[in-house]
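As you look at this complex, bear in mind that one protein chain is not there, while each of the others sits in place.
Moving on to subunit A:
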Amino acid sequence: MALLDRHIGFVAALREAGLPVSLAEGLDAVHALEAVDLGDRASLRAAYAATLVKRPAHREAFDLLFDLWFPAVMGSTEEARDRPAYGDPELARLRDELSGILLSGDDEALRAFARGAVGAYGRGNGGSGTWFSYQVLRILSADTLMAGLLNAVLAERGGLDEKVARRTFARRIARFEELVGQDVRRRIAEEGGLERVARANVRPPLEQVDFLRATRADLAALRREIHPLARRLATRLTVRNRHGRRGRLDFRRTVRTSLSTGGVPLTTHHRPRRPHKPELVVLCDASDSVSSFAHFTLLLTYALREQFAKVRAFAFIDGLDEVTRFFAPGADVVEAITRMTNEADIVWVSGHSDYGRAFAVFEERYGDAVTPKTSLLILGDARTNYQDPGLDTVRRLIGRARHAYWLNPEPARDWDSGDSAASVYAEVLPMHECRNLTQLAEFVETLA
């Protein structure tokens, strides 16, 4: 019965974390459990994963919850110890041991070591409080072992060898830190907070991470998602275009072929439909507060370049410059962004966004970029720093464009708070909330 309760609790936790686990899938999982050896944790994990997790984006949350619900060990056999002083021989011994394990890459040994370290040094408050991974990581400071590890395997530093070795060890050190975190979560959960720990630690899948709150690791992972996403979108768009209605009747061809059937037009011929390819002009706020969002939108539109007749991009803070040149076909993603920030002339005086001035400069210098074929896309949080929003200019630009949209990376509930002029702009053009990759992809699909 205990196993069934575990199973039910686990499935409930998965659902709470946002995995769409259906009743049928839950039953499948139970069948799968009957088929595998329950003592083998790897099989158990694989059985659950195969039946319940059908999207790679959910895998991280699944692994975290699995480790909580089906921990490898229970309880704590280690004796809590005081934080060792600097230069304590015990500390040096521990670090030597860790460095040996990292060198060998033995995952089981690493796991056991992490468990021991958390048991010894993980308790806060002099060994009576709750558990902290931060404390353990700081005492051992695994990342400072790198130099020693590299010296151990390399005859001389530098070059390709160092790059490769550095990456291997960085991966193992990250794994160690993850194992420490895992063991800390397990211990907290054992002391009576399984559901609470689960709720506090499960992160949303990558596509739903807020651009404005993304960590650096998130941003790197997101950048890697751009090209697969663009490919998915492009496939969907081509399919959609092909399935669309046929074009206008080709009168001439129809009549010509009808001659062979005595003038009766048995089959009609149509002109091929011209694919709908808008020209895109992107105006993006590149100030620090929203720059990551602007980057993603630019990257995605450029990855989807084939879907548009032409893409021109402009970045502004309080000055404005065209940045199209940095995104040439085949250009490197990261480099394009760095060059855009360093070389483009987008700061005029203060370095705070000034929408009114930016729009005015745009109209004056690049006004002819906006034509009746253009879709105008403005990216920014509409935070004007209490300056003139330049509404008349925007109105004129919109009047000249075929479509105009504003994408705002802030959650809709924050619009109009403080210096945000969201609703002022929203009166003249549609403003979309665009906080994560999912929303961005949805919007870009409607655009193309």
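Following the convention adopted for this analysis, a residue touches a chain if its C-beta (ideal position, glycine included) is under 8 Å from a C-beta of that chain, and two chains touch if they have at least 3 such contacts; residues count from 1.
Please note the rule applied: contacts and distances are computed from a predicted model.
Trainee: Given the options "ATP-binding cassette, subfamily C, CydC", "AAA+ ATPase domain-containing protein", "L-arabinose transport system permease protein AraQ" or "Transglutaminase family protein", which would UniProt use as the protein name of the unshown chain?
Mentor: Of the names offered in "ATP-binding cassette, subfamily C, CydC", "AAA+ ATPase domain-containing protein", "L-arabinose transport system permease protein AraQ" or "Transglutaminase family protein", the one UniProt assigns to the missing chain is "AAA+ ATPase domain-containing protein".
Trainee: Taking the full complex into account, find the residue in A:Arg6, A:Arg93, A:Arg138 or A:Arg167 that is in contact with the omitted chain.
Mentor: Within the whole complex, the residue contacting the unshown chain is A:Arg167.
Trainee: If I consider the whole complex, including the chain that's not displayed, which of A:Arg93, A:Arg231, A:Arg271 or A:Arg395 touches that chain?
Mentor: A:Arg231
Trainee: Given the contact definition stated above, which residue among A:Ala92, A:Ala220 or A:Val349 touches the chain not shown here?
Mentor: Residue touching the absent chain, from the options given: A:Ala220.
Trainee: Thinking of the whole complex, not just what is shown, which of A:Pro89, A:Gly129 or A:Gly159 touches the missing chain?
Mentor: A:Gly159
Trainee: Tell me, which residues in subunit A touch the chain that this view leaves out?
Mentor: On the subunit A side, contact with the omitted chain comes from 20, 22, 24-25, 28, 31-32, 35-37, 40, 42-43, 45-47, 49-51, 53-54, 56, 59, 105, 158-160, 163-164, 167-168, 171, 220, 223-224, 227-228, 231-232, 235-236, 239, 330-334.
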